[in-house]
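First the structure, then my questions, so here it is.
Here the complex is missing one protein chain, while the rest keep their positions.
Labels A and B are assigned to the chains in the order they are written; within every chain, residues are numbered from 1.
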Amino acid sequence: MSYTAMDLHAPEPATMLEVYGIGQDEIDALHAWRDHLEEGGYTQLVDSFYRWLREQPEYEEFIEDEATEQRLRGLHERHVRSMAAGVFDDAYFEARDRVGVVHARIGLPLHSYLGAMNHLTMDMLAQVPAGEDQARILTAITKVGHLDTAVIALAYSRYASERVASQSKALLEMSTPVTEIWQGVLLLPIVGIIDSGRAQDIMTGALTKIAASRARVFIIDISGVAVVDTAVANYLIKVTRATRLMGCECIVSGVSPAIAETIVELGIDVGTVVTTGTLMQALVVAFDRVGLRVEQRGSR
Amino acid sequence: MSPVRFRIADEADLQHATAEAHQAFLGLGATETQAAKFRTAVSELVRNILKYADRGHLVLTELTDGHRVGMRALVADKGPGIADLELALADAYSTSGTLGLGLPGVRRLVDQFHIESEPGSGTRVTIEVWT
Partner (left out) sequence: MSLERAGRLPMQVSRGCIQVAFPMEPTESLLRQFRRDLLEFVRDQSADSVVVDLSSLQVLDQEEFNSIRATLDMTKLLGVHVVITGLRPGIVAVMAELEMDLPYPAGRDLDHGFDLVRLHREKRTSR
């Protein structure tokens, strides 16, 4: 995946460099700084950063053990090294983007990330040796610090909007349309996730419709349901029980072999719930219950 | 691929994380049934976090032993922990009035199951599945 393909609104690397005023002068300055850092500067930067980080509340929450810290230290040094290397190609932007997505995904607040970024930049500025290049290097580091911050913040906001998008898609799938497909036969196809709120909707929707239509059979088709864990199975068993109390038989259709295996291995006893692999089988049962038989024309 | 970590704090996280687990295992060549079982196991553990610990995280790691591939899921929280593990792992034991099949069920669904819990400091469950 290329840096730009991931988000239409993220500017091209060249544009970003221009906006942040990073050109050959800055790159030369960074190289001068890099040569200086080779004498133990990287280790000092990493050490100082982790000394600071250990004091932060986030440290406890996000860094579980020594091994994680060691791994992150390595990544951190690579990060600083690539800033000093001054090669701002696609790979550079992709790497920064990934860093942003990873931190957004683990739920690190953006202000915490930016705080850390700020701390690192201050440390880097303190690592600039006195001399005729000093001012140029300070400027270059500041610009690159800001550039990184921007790319990472973009990644954060993109991650957030993707999540919103996938949530609203999930919401769309959340309607629970109960349809009377034949006199006395109701069908509710469920697509997507069953969570507690939706289970409630299904229950009320189903019961109202059963009462209104005096249905004999209620088919819930779960072939579009992503997971049947104990909670989902529990909801389904409850609905079945409730429909039965209204004098209506419930059939759960669309049980795939994968879901059948999962249900049995979980140890769920579906008891008297009638289940079928396909909607077609469920229809045959339903028609049977309401006293209908479907036949090929002319077969008798 | 390096480990992928997800925060778990609400039902949307549950959906997102289990979908990723499913996708990741399928991507390694698992069958639909294997992937469905893994997804369901992760879903149980993540639901327990939401039910009992409020928040926590999931880490997915790809595994290989040379000729087979698999996935590991670490599901951890810093919630109240479990006082009696043996009881919690028994079929039909629940402190919340539901089926009580989550933990024992997960154990049956996966190849490798490990749980650590300390009352007051949290719960860590590690599961492994292989193709």
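Going forward, contacts are C-beta pairs under 8 Å (C-beta built on N, C-alpha and C of every residue); 3 or more make two chains touch, one makes a residue touch a chain.
Since the structure is predicted, the reported quantities are computational estimates derived from the model, not experimental observations.
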{"item": "Neighbouring displayed chains - absent chain, whole complex", "value": "A"}
{"item": "From A:Thr68, A:Ser112, A:Gln134 or A:Gln281, residue that would touch the chain that is not displayed", "value": "A:Gln281"}
{"item": "Which of A:Glu77, A:Glu94 or A:Glu265 contacts the chain that the document leaves out", "value": "A:Glu265"}
{"item": "Touching residues (missing chain, whole complex) on chain A", "value": "253, 255-257, 259-261, 263-265, 270, 274-278, 280-282, 284-285, 288-289, 293"}
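Going forward, only the chains that are shown with their structure count from here on.
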{"item": "CA centroid of chain A to CA centroid of chain B, Å", "value": "17"}
{"item": "Chain B to chain A touching residues, read off their complex", "value": "4-7, 9, 11-12, 14-16, 18-19, 22, 31-33, 35-37, 39-40, 43-44, 47, 57, 76, 91, 98-99, 101-102, 104-106, 108-109"}
{"item": "Chain B contact footprint on chain A (complex, rising order)", "value": "64, 102, 105-107, 163, 166-167, 170, 193, 195-196, 226-231, 233-234, 256-259, 261-262, 265-268"}
